[in-house]
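If you scroll down you'll find the structure; I have some questions about it.
Below, a portion of the complex is reproduced, with chain positions unchanged.
The first chain written gets the first letter, and so on, giving A, B, C and D; residue counts start at 1 in each chain.
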């Protein structure tokens, strides 16, 4: 279908652009500043120019080649980040969808209480939980294992995910469950074949949330993990803060690179975030 | 309808509700386990650490405590609301289906995906009044010195809040986008035919559907950030003159001095700030 | 195939009582049509039988076993929902195949059945579409298809043809009948279509306000409605009803209403002076030659194709008369009404019960 | 096999860590039945991490961070959290330079006694760094730099800045004066200024001396001088919100001609770049020029009273926790590490940022290898004083709160008189450190 450029279409498009352009600028100006650092040679990064006089990809080469002392485990740590973030994403989605499904669709008794309890977790700020969580992990013998971080992050991410998913699933027509039950679906089949596919937009949103929560977590990550080879890259970036004279351009370069995997993951799943999934289901 | 003749049949072995309930219980179990093991236990321990009443006395004696409380409140009320309102507006923008909006939305997520340390430092560098890009450019264009961005407490706190908004706006927008996607387009069609303007569609269709999500998210966001440690710590470090501290940075500062009890106390003190909100939310949720 | 028994079924939503204790039996293989005014509780009753709605009181039995607590999926019932309830993320074909897929039915068998159902329902070209890409009637047919691919103990149809065009509806009616003849599955069918009810039902259950007004074969209900409600509910246009008084004139009874004397059938059990309701179906009123019947004023003439509806005024009351073919009478003409006394119905003025 | 848990701050340079690893390896070879479980963390994470571990009752056996001395060692000792390691320190006491091991002789409030509760690893002090090429461009020779306190600061502020701006046309600043609250440079520098005014805020037992009018007068002098560059516009306006890296960055991009810094990290950066194989030959050449020719490290001018400047040293300390699981091995390891052949390579691995605590280490030819190190060596040779917190640990709180920088802010931002700011400062000191 080719779009016709009628005055009305142009007006709406213009209105959208009026939002879109500021949004892009707002988003990209700080990012651009990082790019500026990343493509500047070592001694001109802080020169205040809008474009480096001698742009270079040297910094990327250094980062990828693990050629700086702070980045000797770059790939390993990136891999750790990925592993941990994806595990957190997957586990959180699992825990949260099952719980949201049980509470919202199976109407399990006491579901409300569970929800309230879950939300209650957030009234204890994460910073407050840090020391106790450390002790807890120590007691469970999980300290220094990546599981400790994964579980801690799942703990922190789940309540919100459950809540968001419950909100969303309350909006699904209840008739669909009924139809599935008539068709002979067990709760598990209902979950898998009807519930999950219709929850995809929300799953993408909360999945991204859980993933990024773990991806960029700092406090818990450095508390619960120890070895240089087991921490995430986000923690390793803390090395740059140790010295009053760090290679800032490398920090920015690494930061930029670090943003790309989750952005790519999000981009992959983003196309499942579409509206109107329940269109045509019921007449009401 | 003589019931005596019909044998009261053996009731089905698996009772309907029980079976459904059994499944339900199995399905909340994973979360419950996590809750008991990783929430209840640590929280209890944390409260135990924050039990000393004299911590609160000490805390109050700290001259920057009051200022931090005020800053935290400003942060919560201003930054979070600005952020959420923007997110609400932008979620309306991002649910549009346009190829270029898809690209914008992929870019838009970047701030959220970036680690705090480099981004916030980068902004700090950008704002440096002597050699930062902004003031250098201002100087080059006008010959005048740009403002000393981070040296004025109000401006510095504003930037800390902007930083916070920049960083977490994508997340909340995404959540609200998901919320909007769940609204059947039929309702908008009906409203169009009923003669609703865009604003009225928002007011009468979108907002009722998003209200709970929005309000609860706002409150949660307030609790989560409680003044956002990173944005303040990395951008202003509490400066100038400790005028931009928030309770979170205060808490960490105590932790760095091994004053764990004070650190905990400063966080506990923050709770009353959110308690009214919690009450409000609980009331909302129970509707 | 199964028998179904409702025993003193009650249902309330909060404080609103919807079903007020109703009971009846459906024998194995029977085709029962449920009719009643909009909102009288038909869908609720079906949903209770399907196990989707809690039972406030009473018992539902399938094959003699109380199923109050049995899960839907174990009742082996197929249902067409009034609101369709299609799976929006599945294609038409997947929607129809879903129940078989859950039963791990053989792929080939499933495909075959779906194809057959789709052909019956004229959906064969739409198997790959999603519900949102269908018209209203097409969606309804998918809902239908989802039920008929199965071979359940009981079929429940909740107004399954309401959104189809007349021609398709006639065809579908025939298909459902054929299906029922072939499978002999116990069926409960809700419809507002008189012809559907009359032609498909073994028995019709007339519900009203949470109770059952009458149960009987289609012709029983049509010919001898047990009370005023049924009389007016079955048949379209509705039976004309006049409030009047029974009069004994020359040894036979008449009803005096609106200044005229209306003939009563033999065996009408009325007493002189009893206040009654006198009913006559629009199709049973005929135009008599001039001055040979009850005079009436024509108000509206409405040809509907093969028939013509006349709205005529007798005294203060308006009556409807349906006549075959066209007519040249026009508004304000005076016509004379006649009827075969055997076609008249009479009901008690107070209780509304049939008097004969 | 026994396990010894060691937490050690992450080094700035690879050579530091390599030296540490080598020492550990050597130790493990010597004690085959011991496995050292080493974890390294960025400096700012060390305390939260250690504190968490302490609070949950599972501290490491040996821990070291560059910030312990500034923030927690004294407190831990006071609260009886540390193991008395006098048994290993005493025998080697003679090897230490003055004012080093003394700072680990700390008071335990439970035993009501002092003992060696920590071990010194290295130390740092305050240096002046300046661009000689900028100085030259401004029209001055290095020999023009005054040596008296009174002339020294106006020289940079008025003469050099004016000259530099006139010649370069850029908005350069004569001085980079760290004044941020969230900065250790600012309190280190300020306290150095106070030292120049002979301020002594605590006695050897940790008792406050701030009520002494001499102390106040000294503080007023120090604060007046410290804030002067800002008031005169000789330090970048942003310096009131500088964090530790900011004076470095401003210096490197030649926004400032001179700055003072509590290590020679500024020069060391170029030394590092000079040998950095990932940089282009031109960049390395440039770095070499900066290190060897353009950047100069120097000491402060003579004190206002004309006396020679005595620098305050911060001795970096490591600890063994009382609750440690393997204290025996921990002590053994510390003793091993403190041996000259293990300690010196570790300290020297930092390209000169850290100065040794042992006499032998200080005598190493390493410290004569270039002008920068020589300058550091000379500064130390003049003798040192120690931080107040080594006598009264509550000064860690004051430093952390940075009452000093806050007083500067009162003067330059709130424009209150210096002596009033000092009064407020003394008030707060008394509240916190009484």
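The criterion applied here is as follows: a contact is a pair of C-beta atoms (placed from the backbone, for glycine too) under 8 Å apart; a residue touches a chain by one contact, two chains touch by 3 or more.
As the structure is a computational prediction, the values presented were derived from the model and not from experiment.
Novice: Per chain label, how many copies make up the complete complex, given that just one of each kind is displayed?
Specialist: Listing the labels with their copy numbers over the full complex gives A x1, B x1, C x2, D x1.
By definition in this document, only the chains that are shown with their structure count from here on.
Novice: Going by the contact rule set out at the top, which chains touch both chain B and chain D?
Specialist: A
Novice: What's the chain with its C-alpha centre farthest out from chain D?
Specialist: C
Novice: I'd like to verify one number: the distance from the centre of chain B to the centre of chain C, where each centre is the average of its C-alpha atoms, in whole angstrom.
Specialist: 57
Novice: Distance from the CA centroid of chain A to that of chain B, rounded to the nearest Å?
Specialist: Roughly 14 Å separates the two chain centres.
Novice: What is the distance, in whole Å, between the centres of chain A and chain D, each centre taken as the mean of its C-alpha atoms?
Specialist: 39
Novice: Which chain A residues touch at least two other chains?
Specialist: 46-48, 131-132, 135, 186, 219, 238, 241, 248, 276-279
Novice: Can you tell me which residues of chain B touch two or more of the remaining chains?
Specialist: Residues 20, 49, 125, 131, 252, 260.
Novice: Given the complex with chain C, which residues does chain A contribute to the contact?
Specialist: On the chain A side, the touching residues are 173, 175-176, 178-186, 189, 193-194, 197-198, 276-284.
Novice: Once bound in the complex, which stretches of chain C touch chain A?
Specialist: 47, 50-52, 71-73, 76-79, 81-89, 98-99, 102-103, 130-134, 136, 139, 146
Novice: Please output the residues of chain D touching chain B within their complex, sorted ascending.
Specialist: Residues of chain D touching chain B: 44, 47-48, 50-51, 54-55, 67, 71-72, 75-76, 171, 173, 180-183, 236-238, 240-241, 243, 246, 249-250, 253, 255, 396-397, 400-402, 405-406, 409-410, 413, 428, 431.
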